[in-house]
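Sharing a structure below in structure tokens format, with a few things to ask.
Just one protein chain is left out here, and the rest sit where they should.
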Amino acid sequence: MLFGYALIAGVLFGLFYAFMSTGLNLLFGVLRLVNLAHGDIVVFGAYVAYSLSSMAGLNPLLAIPITIVPALAFGVLLYYGTVPRLNRSQDTEMASLILFFGVSQVLEAVATFAYGNNQASLSPTTFGGPINILGEHVPATWVVCGLLSIPALVVLFVYLYRSRLGMATRAVMASREEAAAAGINTRRVAALAFGIGVAFAAASGALTIFMLGGVNPSTGSELVLTAFTVVVIGSLGNPIGTVVGGLLYGLVFTFTKTYSPSWADIVPYLLMLVVLLVRPTGILGRRVRSA
Amino acid sequence: MPSPAVAGTGAATTAGAATPAPGTRPGARRWAAWAAYVVVIPVLLYLTPHVYNNQLLLLNLVVYLVLAQGVNVIYGFTGYLPFGYVGFFGAGAYGTSMAVIHLHTGGTVAVLIGAVVSTAMAVVLLPLLRLTGAYFALASLAASQAVYLVIANPSLTSFTKGPYGVDLSRVFNPNLAYLYAAILLAVATAVVVYLRNSAFGLSLRAVRADPLTASVAGINVARARGIAWLASAVLAGLAGGISAWVTSVFYPETVFAINISVFAIVFALFGGVGSVLGPVFGGIILYSLYEYIGVSSPQYFQFAYGLLIVILMLFLPGGLASVARAARSLWERTGGRVHRRA
Partner (left out) sequence: MPLSLLSRQRSRRSRRWLRSTVAVVAVGALAAACGSSAKKGSTSTGSSQSTLTVGTLYAGSGDYSASSLPEYEGLQFWVNQVNGQGGVTIAGKKYHVKLVAYNDQSDPTTAATLYNQLLTQNKVDVFVADFGSVLTAPAITIAKEHHQVLFDPTGSGAVFFSNGANPYVLLTSLPTSAVWPNVAVDFLLSEHVTKVAIIYGTNDFDGSQAATIKKGLEAKGVTPLYYQGVDSKTSDYGTIIQTVKDKSPQAVIELGYENNDIAFLNDLRSAGVHFPFVLTPFPAQLPDLFAKDVGTAGLAYTFAYGVPPVLQINNVNYGMGFTAFSKAFSAAHGGATLNFLDVAGYNAGLVIQDSLAHAKSTKQLDIRAGAAALSGKLRTLMGSFVIDDTGEQLGELLPVAQYFPNGGFKIVYPADQATTKPVYPAPAS
């Protein structure tokens, strides 16, 4: 009974975590940098959904199409504003880590100005009452948000594996030098990947506000750790790995929460440490690339 | 991303400016100057309460300066950025508290036990040094949060007091704690002076620049990094212990606040990592600014701090030390000429 419920919840949360984390992974795959502002961008998407629903009375999921284009533009601008300059510094990876930490602080402060410190949450019955899945009554919000993550991930895969630009993106991920030698404009591909990564983060925000029961300005700094864990489990730079990582993370987290709630919050951190120390390339990682 | 060759030359010139002829042996006078840095600033800070008697504010400043130097030791000399540096601070604070509560020690012994605990934590976490870059930074953060959640877990209440907080008021002695803090700052600065001028420090920088070449040249890479890691953990553990001693009544979230890592890193970067005095001046300036903004217009605090980080990384990645170096070389070029003419 409890086991079945935890299993279903774990899978739904896993799909959501995969969607929420995938932008971070794309950025890392292409640019080798960890966007510490990722979580705050997710929270911005959540606030858009919140405003649409509580102020305009619209369906909060409309936030997904509404945020995509501005978020993409913001990502591309952020890329051109920071990355070329960062590449001049001695230790690009560290410099980018610190820089995006600064960006995350600014975004968090802006969110506080706009929405205050209180929790912003939406009605848990927005999508109706609990849904019966295999005899378990699962909240409709979880079902809707978990299942919506699937088409989002499919869109990303179609882009990466079927479109010209997507293939160029994957070529850059595999080897920047070879891609450049093959005539790919690596800078433009990187800028676009940055934009898409940010857009995916913002789009997942509309689901985050339901899956987490609400957001506040400091939610972002916790989300980025979760996303990083998911991505590390699956292996950095591998989009399919993120789905595996998300599902594994969702299941482990839900099961500890069910059977040992007071220790549940330590799980993400331990999981990250164990995966990094035992198999630093992640579950689907190829040995070729060193961390 | 520019080609590696371009990035390489950039790094080489910056490194050249940062460490003018690292191989040259400093003369006796130079050593005297270093010794003066180590002694003078802590002594001045130690005497400041006689003219400005909010000793606790000064103590927190000194604690942050020590932490900034600790970040300098590990990040400035090995390139490992410890986002979870607060873990050692918290471990030191709780080691100190457990010593006072369970072993009934005095403050001095308790602080030393706190340092032992943080060092033990650093030994356990040595495998993290196998990770590089962002992996290390975030893994160290995860480790510090895991330690925090264990300490704050209610099932360990009989030992750690869990989430209910500790009370060390029995051993409260702010004057002695302040003396120790000043001494600790001298020690931390001395460690950095040593790293700047010793063969060991040189080998650390060689490892940072290129671990493979360094190991071929006969440097034990793992050992060199490990020593720097433990040294930075001891500094943070002692700082945490002293801080716990004067804070006296506190909760786990007080001493494991990620803000503590952030401040230490930002102070060190603002001053300039790899330099002796950069983190100290960076810390003094930013901490004063923090107290000032905090009191006058705090709602903009996080915004201003975030923006400062962004601007710093984009336009002044070498921190104040790089400005000072540029100014100094300019001064010397012009000043030197004038001197010769005269």
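Going by the order they are written in, the chains are A and B; count residues from 1 in each one.
The definition used in the following text is that a residue touches a chain if its C-beta (ideal position, glycine included) is under 8 Å from a C-beta of that chain, and two chains touch if they have at least 3 such contacts.
It should be emphasised that the depicted structure is a prediction, and the values quoted were computed from it without experimental measurement.
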Touching the hidden chain, out of B:Ala257, B:Leu289 or B:Leu308, is B:Ala257
Of A:Pro70, A:Pro84 or A:Gly214, the residue that touches the missing chain is A:Gly214
Residue positions on subunit B contacting the omitted chain are 20-21, 24, 26-27, 29-30, 33-34, 36-37, 40-41, 44-45, 47-48, 51-57, 60, 149, 152-155, 161-169, 172, 174, 243, 246-251, 253-254, 257, 259-260, 277, 281, 284, 288, 291, 294-295, 298-299, 301-302, 328, 332, 336
Missing-chain contacts on subunit A, rising order, are 1-2, 5-6, 9, 54, 112, 116-121, 123-125, 129-130, 137, 139-142, 211-214, 216, 218, 222, 254, 257-258, 261-262, 264-265
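We adopt the following convention: only the chains that are shown with their structure count from here on.
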In the complex, subunit A touches subunit B at residues 28, 31, 33-34, 82-95, 97-99, 101-110, 112-113, 176, 186-187, 190, 221, 225, 228-229, 232, 262-263, 265-266, 268-270, 272-273, 276-277, 280, 291
In their shared complex, subunit A is touched by residues of subunit B numbered 1-2, 7, 10-11, 14-15, 75, 79, 81, 127-128, 130-135, 137-139, 141-143, 145-146, 149-150, 153-155, 258, 262, 265, 269, 299-303, 305-310, 312-314, 317
